[in-house]
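Each remark here refers to the structure printed beneath this line.
What you see is the complex with one protein chain gone and the rest in place.
Letters A and B mark the chains as written, and numbering starts fresh at 1 in each.
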Amino acid sequence: MPMASEFELLGRVTIGQYLPTGSLVHSLDPRAKLLVVLLLIIVVIVSNSLIGLSLLLLAVLAGLAVARIPLRFALAGLRPMLPFLILLALLQVFAIPQYSIGATVIWHRGILTITDRSLLAGILLIARFSIMALGLSLFSFSTTTTELTHGIEHLVRPLQTLRLPAHEFALVVNIAIRFLPILAEETERLMKAQASRGADFGRGRRNFVQRTRLLLPLLVPLFLVSLRRADQLIEAMEARCYLGGKGRTHLIRLQERLPDYVVVAGALGLATGAIYLSRVNADRLLWSWLSSHL
Amino acid sequence: MDGAEEPLIRIEGLHYTYQAGTHRAVPALCGIDLTIHAGEYVALLGANGSGKSTLLRHLNALLLPTAGNVWIAGWNTRDATHLRNVRTTVGMVFQVPDSQIVATVVEEDVAFGPENLGIPEDELRQRVDWALSTVRLSELQHRASHLLSAGQKQRLAIAGALAMHPRCLLLDEATAMLDPVGRRQLLETVGHLHQDGMTVVAATHNMAEAALTQRIIVLSEGQLALQGEPRAIFSQIETLRALHLDVPHPTLLARELSARVDGFPADLLTIGELADAVATYLGEPAGAAI
Partner (left out) sequence: MSRTTRKIVIAGVMGAISIFLGASHLGFIPWLAGAALTIMHVPVIIGAVLEGPWVGLAIGFIFGAFSLLQGAIAPTGPADVWFTNPLVSILPRLLIGPVAWLVYKALKRANEIVALAVAGVAGSLTNTILVLGALGLFRFLPWALIGTIAVTNGLPEAVVAAIITVAVVAAWKRIETGRKGSTV
């Protein structure tokens, strides 16, 4: 029954997908993993070096191996994206005019032109997405949401001394994650109430107007219920003496160990390397070296 | 005040009006005078909208009086410098189990209150462990809080209040959304706490629950309507009906029986008492024969 499947889906609403294998990666301090993810994202944006990004991809694959995550799990998200990915890469290669200005033409037929720059842009697009997909999958396979919130809270804590609302931000994230199961439950309740009044939430494709008509009587009450529950939570927090982050102590204390330092240092080295390779245009150097020696 | 015998809760001339926008004012409490002493177990009864929640919210300074005063252990709730003292003295458990849990892990939720108080780490751990064992949730300390049953969530809420070492617990219809098993376990926990000296004030619609207390306070349209021991209150069936309140089923049954059976007591409160009375009634002739 399509309705039932949609209800079940709500029960499984989670951020990411934890896969306990008890590996070294799983036991790393969540702060260390968050830092590595942050470095990964920065490098993927900043570095234009195919060599640098390839090194990164190898490191992520090595991480998956150490974490004992089967590759087919990690690739599960990537596989359905292949057609889009190829399409978008082709778009980069052929349709963005900026890439042909001042570039070397490698191939030309009719209106289609491939320049060295546009080809590189297409390949980089695929490389970047693969790194992000595999890297963040590795993170979410090896980190529970509880570890995630602990990690965020401890990581931003030093920012408090800079007068940034770090504690407040960590609490916001914590409450967001806390509320997900409540929302799933409330939505299920609302959907059942609407279904009993004849609404059909089957998964079949419907057009815009139909879908919107179906969603509004669900979404508006969902917002209102959530706001009411927010009021209740505010009262409960104040009754328990919440008066801001000042002077709070903490039950949970994260303990960093040697492997955490090693991993962060390694990631820092790799990140610096990948960005440096991009700065010195290593790809072009390698290309010209290869073309003159072969 | 003479200081020597300061009651735990003292309310004088309490008025409260919800300021609903600029145009509509909703008077919710109209002149309440009330004292509650340390160690009492009090039930707060009244129809929906009679002002129970509003009154309880005044007892830990979630609301401040429009007129009149509330003192908790001698501190006026209007005095902002004693806000922490007031809120640690009086812990609150609300009606909706899910909306009062802040953390995603059981033990971290218990720690939320004392963390706010700045309790040092080792004492924090002791308080959490003690509070969880008091409500018998120790085995679930690492469980995700949303996976608990409704009854367990309410016991978690009690643990969260207990971890602040309060002298008094306020329960605002805390059993309303529980199944019978969850309700029974919660009431057992509260009963034990009261035996150990905790003051308890419980708003409820459940008359069996009210029958367990030492004093019943009945609110009606923001005013004190009745006050007294459960046995005295529940004997006034007609008055209670006029206030849209029920009487415990055993009391009703005892009434009917005493009207028909000579010497059967009319003022029974609980099923236990009723069973005893029936046993005595049936047993006596047999006993007399021996």
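Here, a contact is a pair of C-beta atoms (placed from the backbone, for glycine too) under 8 Å apart; a residue touches a chain by one contact, two chains touch by 3 or more.
What you are looking at is a predicted structure, and each value in this text was computed from that prediction instead of being measured.
Note that of A:58, A:96, A:262 or A:285, the residue touching the chain absent from this view is A:96.
When the whole complex is considered, the residue among A:56, A:233 or A:270 that touches the unshown chain is A:233.
The residue from A:125, A:251, A:264 or A:277 that touches the chain not shown here is A:125. Summary of contacts with the chain left out: across A:58, A:71, A:193 or A:220, the touching residue is A:220. Take chain A: the residues that touch the chain left off the picture are 9-10, 13-17, 41, 44-45, 77-78, 80-81, 84-85, 87-88, 91-92, 95-99, 121, 125, 128-129, 132-133, 135-137, 140, 165, 168-169, 171-180, 182-184, 187, 205-208, 211-212, 215-216, 218-220, 222-224, 226-230, 233-234, 237-238, 242-244.
Operating definition for what follows: only the chains that are shown with their structure count from here on.
With each centre defined as the average position of its C-alpha atoms, the distance from chain A to chain B rounds to 46 Å. Considering their complex, residues 145-146, 149, 174-175, 177-178, 181-182, 185, 229, 232-233, 235-243, 247-253 of chain A touch chain B.
Listing the residues of chain B that touch chain A in their complex gives 57, 60, 62, 83-84, 87-88, 91-92, 94, 96, 98-105, 107-108, 111-121, 124-125, 128, 144-146, 157, 160-161, 164.
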